[in-house]
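Complex shown without one protein chain; remaining protein chains in place.
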Amino acid sequence: MARVSLTVNGVGYTEEVEPRLLLVHLIRDKLGLTGTHVGCDTSNCGACTLHLDGQAVKSCTVLAVQCDGSEVTTIEGIGAEDALHPLQQAFWAKHGLQCGYCTPGMIMAAADLIARNADPSDEDIREALAGNLCRCTGYQNIVKAVRAAAGEMSTASAQPSREEVTA
Amino acid sequence: MIPAAFEYVAPQSLDEALAALRDGGEDAKVLAGGHSLIPLMKLRLAAPSLLVDLRRVPGLSGIRREDGAWRIGAMTSHYEVVGGGLGLASTAAGTIADPQVRYRGTLGGSLAHGDPASDMPAVLLAAEGAVTIRGEAGQREVAAADLFEDFLTTAVGEGEILTEVRLPALEGYGFGYEKFNRRKEDWAMVAVCALVKKGADGSCEDVRIGLTHMGTTPLRATATEQALRGQPLDAEHIRAAAEQAAEGTDPPTDLNATADYKRHLARVLCRRALEQASS
Partner (left out) sequence: MGAPGAEAAEKTESGGNGYVGRSLKRKEDPRLITGGATYTDDMVLPGTLYAAIVRSPEPHAKILSIDTEAASQMPGVQAVFTDEDMADMAAPCPMVFVPPGVEMRVPDHWPLARGKVGYVGQAVAVVLGTDKYSVVDAAGQVVVDYDPLPVVTDPEKALEAGSPIIHDEFGTNTVFEWSLPGGDVAAAFRDADVVVEKRIVNHRTAGAAIEPRSFLAQWREGKLTLWSSTQIPHICRVILSIQLGITEEKIRVVAPEVGGGFGSKLQVYGEEVLACWCARKTGRPVKYTATRSEEMLVTHHGRDQIDYVKIGAKRDGKLTGIHARIIQDCGAYHLIEGPVIPTFSACVISGCYDFPAVQTDIVGVFTNKFTTDAIRGAGRPEATHFIELTMDALAEELGMDPLELRRKNFITEFPNERPHGFIYDSGNYHGTLDKCLEKLDLEGFRREQAELRERGVFRGVGFSTYVEICGLGPSRALGPEGWGMQGGYFESAQVRVLPTGAVTAYTGVSPHGQGHETGFAQIVADRVGVAPDVVEVIHGDTNTGPFGKNTYGSRSLAVGGEAIARAAEKIQDKARRIVAHKMEAAPEDIELSDGKFQVRGSPGKAMTLAEVAGEAYIPADLPDGMEAGLDEICFFDPPNFVWPFGAHACVTEVDVETGRVDVVRYVAVDDCGPAINPLLIEGQIHGGIVHALGQALYEQLVYDSEGQLITGTFVDYALPSAADVPSFETDRTETPTPTNTLGVKGVGEAATIACSPAVVASVVDALRPLGVTHVDMPLTPMRIWEAIQAAQGSAGPNGGGAS
């Protein structure tokens, strides 16, 4: 067993884990944050995407022990039903989700894109989401939602984002 | 899917890491970004008994310029390579999988893994770069041409760590990168990278071409290079030279491509990469 200390959505945790424990299972099974999903075995689908030290990663391909001392933000950490992140707002407004299973990973990948590129084109958005699979939406409304959220966030950029507040 | 059990250490220095590898024996593996290794472990196609994580070892990350070459720490992520202004290497790294993978995957990890379908091995080969390999006995520099030995087999030996990559800056070379895959996220079915130096008269002073997924290791398109060197860089000469791109290759047939089709792709992509590189 190994000891891992990390901060998730602003809360510190120390856990004794098997070295083989995947980050996604630490987050879901030990910390009970089930908004991060598992959809494949091979780092293709992106349903498990969260932010590790400020970067979008696939948490099914990261060992929990690799995250000792790290900061993690999950879908639960970027907004809440009464204080939605602009991306959450936009996915809702543009019908960017159906079954919702890929949605947390999509939103976390999109948030990472907007952090790097405040004004992404449709092509930028599609490229940035190449590692996130959705079977329901056909992606068109997801692209629309990300573009809308980017616009919303750049007009509101004078204020700190929720992620900065909570992280 | 979950990996089989293993031991894990995250040493604070290269010497500690090398000692850990020695103690771990033949089933010990170095962990860099883990984006080649962990998927294999989850599918139980790899089952190391010990992982030696390099994340805490100082000095293995970053890009600096030295003596006409880039020196890139082995733990430098693909994402950093993309943003590093490294020409061909940055362009090629930008096509690896997806953004999440590029944040975690490392240049050194990709080269040490030696997957002939990966983007960076052929780039290093074409650029005639080299890697630094550290063992307990000391360090050695291995040229790209000697690094890739066979499918998933490199000159990085048991108990050794690839620490640094030397990539010649190749000032004055144009480059082209043509990657052919089914989906953006996929490995290359075939990829061709080309580096071309134009002489004052517009002819080809030097050309280096790397082939991805055309054999068990990355390859150079030597026949094409020879055919083009010293020739005018016009469409006709490029086309004729590119016809020889697959010469001497024995590409593995897979689900998406027969050997014949891959050879055909190599010729087409080589022409396109040369056109880009010489434009």
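Note that the chains take the letters A and B in the order they are written out, and that residue 1 is the start of every chain.
Operating definition for what follows: a contact is a pair of C-beta atoms (placed from the backbone, for glycine too) under 8 Å apart; a residue touches a chain by one contact, two chains touch by 3 or more.
Given the structure is predicted, the values throughout are model-derived calculations rather than measurements.
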{"item": "Sole contact to the chain not displayed, among A:C45, A:L63 or A:A150", "value": "A:C45"}
{"item": "Which of B:E80, B:E185, B:E225 or B:E275 contacts the chain that the document leaves out", "value": "B:E185"}
{"item": "Interface with the undisplayed chain - residues on chain B", "value": "1-2, 4-5, 43-44, 180, 182-186, 189, 255-258, 261, 264-265, 268-269"}
{"item": "Hidden partner interface residues of chain A, rising order", "value": "18, 20-21, 28-29, 33-42, 44-45, 47, 74-76, 79-81, 84, 88, 91-93, 95, 97-104, 107, 122, 125-127, 129-143"}
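Here is the rule we use: only the chains that are shown with their structure count from here on.
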{"item": "Separation of chain A from chain B, taking each centre as the mean of its C-alpha atoms, in whole Å", "value": "29"}
{"item": "Chain B contact footprint on chain A (complex, rising order)", "value": "2, 18-20, 22, 25, 41-44, 46, 49, 55-58, 60-63, 65-66, 68, 109, 112-113, 127-128, 130-132"}
{"item": "Residue ranges of chain B touching chain A (in the complex, touch as defined)", "value": "1-8, 10, 31, 34-35, 38-39, 41-43, 51, 53, 55, 79, 97-101, 103-104, 183-185"}
